[in-house]
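For this view, one protein chain was removed and the others were kept in their places.
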Amino acid sequence: MILEMEPNASQEDVEFVIKRAQGLGLTVHVSRQGERTVISVFGNTRGLDPTALAGLRGVRGLRQLSRPFRLASREYKPEPTLVRVGDCTVGGKAVVVMAGPCSVESYDQLRRTAEAVQEAGAAILRGGAFKPRSSPYSWQGLAERGLEILARVREETGLLVLTEVLAPEQVALVSRYADILQIGTRNMQNFPLLHAVGESGKPAVLKRGMMSTVEEWLLSAEYILSHGNEKLILCERGIRTFETYTRNTLDINAVPLLKELTHLPVIVDPSHATGKASLVPAVSLAAVAAGADGLLVEVHPDPERAASDGFQSLSLEQFRGTMEQLRLVARSVGRAMDARAPRGDHD
Amino acid sequence: MILEMEPNASQEDVEFVIKRAQGLGLTVHVSRQGERTVISVFGNTRGLDPTALAGLRGVRGLRQLSRPFRLASREYKPEPTLVRVGDCTVGGKAVVVMAGPCSVESYDQLRRTAEAVQEAGAAILRGGAFKPRSSPYSWQGLAERGLEILARVREETGLLVLTEVLAPEQVALVSRYADILQIGTRNMQNFPLLHAVGESGKPAVLKRGMMSTVEEWLLSAEYILSHGNEKLILCERGIRTFETYTRNTLDINAVPLLKELTHLPVIVDPSHATGKASLVPAVSLAAVAAGADGLLVEVHPDPERAASDGFQSLSLEQFRGTMEQLRLVARSVGRAMDARAPRGDHD
Amino acid sequence: MILEMEPNASQEDVEFVIKRAQGLGLTVHVSRQGERTVISVFGNTRGLDPTALAGLRGVRGLRQLSRPFRLASREYKPEPTLVRVGDCTVGGKAVVVMAGPCSVESYDQLRRTAEAVQEAGAAILRGGAFKPRSSPYSWQGLAERGLEILARVREETGLLVLTEVLAPEQVALVSRYADILQIGTRNMQNFPLLHAVGESGKPAVLKRGMMSTVEEWLLSAEYILSHGNEKLILCERGIRTFETYTRNTLDINAVPLLKELTHLPVIVDPSHATGKASLVPAVSLAAVAAGADGLLVEVHPDPERAASDGFQSLSLEQFRGTMEQLRLVARSVGRAMDARAPRGDHD
Partner (left out) sequence: MILEMEPNASQEDVEFVIKRAQGLGLTVHVSRQGERTVISVFGNTRGLDPTALAGLRGVRGLRQLSRPFRLASREYKPEPTLVRVGDCTVGGKAVVVMAGPCSVESYDQLRRTAEAVQEAGAAILRGGAFKPRSSPYSWQGLAERGLEILARVREETGLLVLTEVLAPEQVALVSRYADILQIGTRNMQNFPLLHAVGESGKPAVLKRGMMSTVEEWLLSAEYILSHGNEKLILCERGIRTFETYTRNTLDINAVPLLKELTHLPVIVDPSHATGKASLVPAVSLAAVAAGADGLLVEVHPDPERAASDGFQSLSLEQFRGTMEQLRLVARSVGRAMDARAPRGDHD
């Protein structure tokens, strides 16, 4: 249940409502949204006399939530959340492209990729240092050395950096090197990790579990939000279905659906969603046309020799071509592609 | 296995190759693609000495097929198939929009919808007369009276008409009234029906089974093609997954994937793919951005009073707005929206 | 809504209730269940004053149905339906085993299989004559010649015969040769076929669609029941999931679930449900332990040379071994394996 206070409600009014709610055995979460104070009330409100809270001084109105998620819902916060990362804004007019290799393999590989994606218009460099692999015998990434390479290339190019974090105890370490933490598909319901990322206050991308419903996904977002971190971006990366010609099935419906359900920015990972480089350009265009706020794309200078996921990585050349098409489609739906403020200060 | 003949191969050369193949216990299917004669060879070719056929006079080359479908494959026919229906072409530069109510309910309802979708730019009117319904207690459509209404509105407006056929013995009847036969999702593997539609030679839309892989879908297309009907359009309409907030999950990956695998035109049904009218506009834009050759959209003058599927039908007003957005996106990917030749003769 | 009449209600009482219901714009379906007359009322009963019907003379009680299927529901008919086929009863104490090859290939193949499965305890011989195949290039069965072979072996062995029917216009033909009609997984929602099988009055097995919910399945059963055929057996044959090591996933939950929801007998096809002969014995035992009323098993004298589905067929020897284990498990859950009355009259 959400209580919206009048714009001119006094601090005293707000505190009186909070105490009354607590006196009824409920817990509260208070936030300010522009002019308004909003009080979210948790607990068993079923038998509650609605006037017990809605009738108090300064309360403008009361809304029941129709879904089990709260802080993530549009009902709770109607206006879109803008996630600011450095001089880049995710969730605004610009479509933000995050690009780079699946895994950081070497300084040269990353530097070369970074320059190419930056020139083509990407704002954020992605690259995995800790790699979650189905098999213990697959390569597990460069670990901390990968983070160091990311940080060096970030320094040299001015690109912002996104990388994955696998466990609660890695959050502090990864946060020192990266601008955005990625929570991967296999960890969408790793609640201790969500808790730790929530407390870190660091911008984060939460990928959808490959067989998680939109509702479960938003409840996982709720873990992060309710631990105090509102710099949260959702990433649709394809779900598991019976189809075998593609690695996953991009749930394109989820893009406009999330725009209805939540105020959080939504990006799409066309690389995992298809598992096939040749499908990535078309699917990227589709994502932007459907309203995605950004893309997370795997790009590699030599996909056939990539240490992981080469089959779904664009070459530098293919990425450049895709960006050109994206610019046209973005414009046709009223979006831009220049996600960052002028970059002078980085150089 | 496919044998491509030299452009200047004689009729005699072609016949010799056919006889030799038959002598080896194989069956053949011959077609002309522009200049070239192409001979598709079926049967057990595994132990075959390749020179037994490839070495014959007039044979330019031999290709093994990598997938179990043949006539539907790009390997068999590299150039895209254009399906001509009246003065409208599906699979060319123009994106073809087929719109109308789920069910034909009355002359007034259909006429009003037809005028609105025509004015907004649709080329083809859809409307169900025979309705396949999960429950025997749900309304099953107007049957032949629905066909008559479709034919009357077609006559009056000049719109082409698409409607569903449910059983082999209905094919002749429905063909008298409709320009395009629709094979619905529940009948994708109704092989006697595919056979009958194949033999009818009538333009047809084959919807993907909600539980079918792309490979099974193309094999069903193969049934129609191999019975002699090449006027075939594939329609992705969403697949069944674990997600419950939407009725189905649009497999947007399938659009560029089919463009690689087959020469047949591909359209998208955003209404069934989402089951939610509010998601239809965004998903329609995505489909066109991804390369779809057309859309099949449910439109109703009064969705809340529709006899079936109202929750996923656009109102006339919403359809008009969607068409305007579609025009911009179509242009951004090099497509047009004027599917029909000038309609003077119809007016 | 279901109206149950008093055991001693007069014919006049029953007719009065029917007329009143019809006068309210409702349609009715009347059946006798043992002593009781039961009137099922269809149509919009939402705003109805409950006493309008429940208060009439001879009406014992009124039940609202909680699910969209009616005639198939336990609420409509609490006691289990026994389907009698010749001297065999499906749905009673005995577990009925239906066994035989995927396809009828020749008289010798069928005869040899029939003798072996009969000796091992099967009551019914299965064998496909019309084969629905994903590819038009796969072998489509012996068609009517297959039916003739089935009829001959039936005559010679006294086994009852089950075979598949693919289209409404085949129902009369197949009914002349077979004791039980099978509706295959791809035709579960082929409504004209359900209609025709309903009107035939012939015992039928309705296989679950490979991606159909239990609710959809029972609604398809409803088509058959509401067209007058109550000799209906449901067959769980595995559903399509993301798992790739097996062909399908047997939904064993469905067995006890159906026992709660419906009065119809439930059998299991372990061959398609696994797609792997080595898994068939264990899964057959599981099905019987879970409460299945029978099994539909693929058996072939030479699985490695079968014309179709050899990889999932038991050899004659394996079938015999499985039957021995089944006997022990059946007994442990209070079931028997002797499905037929003494067969003297057949010999």
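Going in written order, the chains are labelled A, B and C, and every chain counts its residues from 1.
Following the convention adopted for this analysis, contacts are C-beta pairs under 8 Å (C-beta built on N, C-alpha and C of every residue); 3 or more make two chains touch, one makes a residue touch a chain.
The shown structure was predicted, so the numbers you read here are calculated from the model rather than taken from an experiment.
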Checklist entry - Taking the entire complex into account, which one of C:Glu105, C:Glu164, C:Asp251 or C:Asp269 touches the absent chain? => result C:Asp251
Checklist entry - Which residue from C:Met211, C:Cys235, C:Ile267 or C:Val299 sits in contact with the chain not drawn here? => result C:Met211
Checklist entry - In the full complex, which of A:Leu166, A:Cys235 or A:Met337 touches the chain missing from this view? => result A:Leu166
Checklist entry - Which residue from C:Glu35, C:Glu79, C:Glu260 or C:Glu304 sits in contact with the chain not drawn here? => result C:Glu260
Next on the checklist: Give me the chain B residues in contact with the hidden chain, please.
Outcome noted: 240-242, 244
Item to check | chain A, residues in touch with the chain not shown (by the definition above) | outcome: 42, 68-70, 132-137, 166-169, 186-187, 189-193, 209-212, 216, 219-220, 222-223, 226-227, 240
Checklist outcome for this item: Listed in rising order, the chain C residues that touch the chain left out are 211, 213-215, 238-239, 241-246, 249-257, 259-261, 273-274, 276, 278-279, 281-283, 285-291, 325, 328-329, 331-333
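As a convention for this text, only the chains that are shown with their structure count from here on.
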Item to check | Cα-centroid distance, chain A relative to chain B, in whole angstrom | outcome: 37
Checklist outcome for this item: Separation of the C-alpha centres, chain A versus chain C, in whole Å, is 49
Checklist outcome for this item: Listed in rising order, chain A residues that touch 2 or more other chains are 211, 241-242, 244
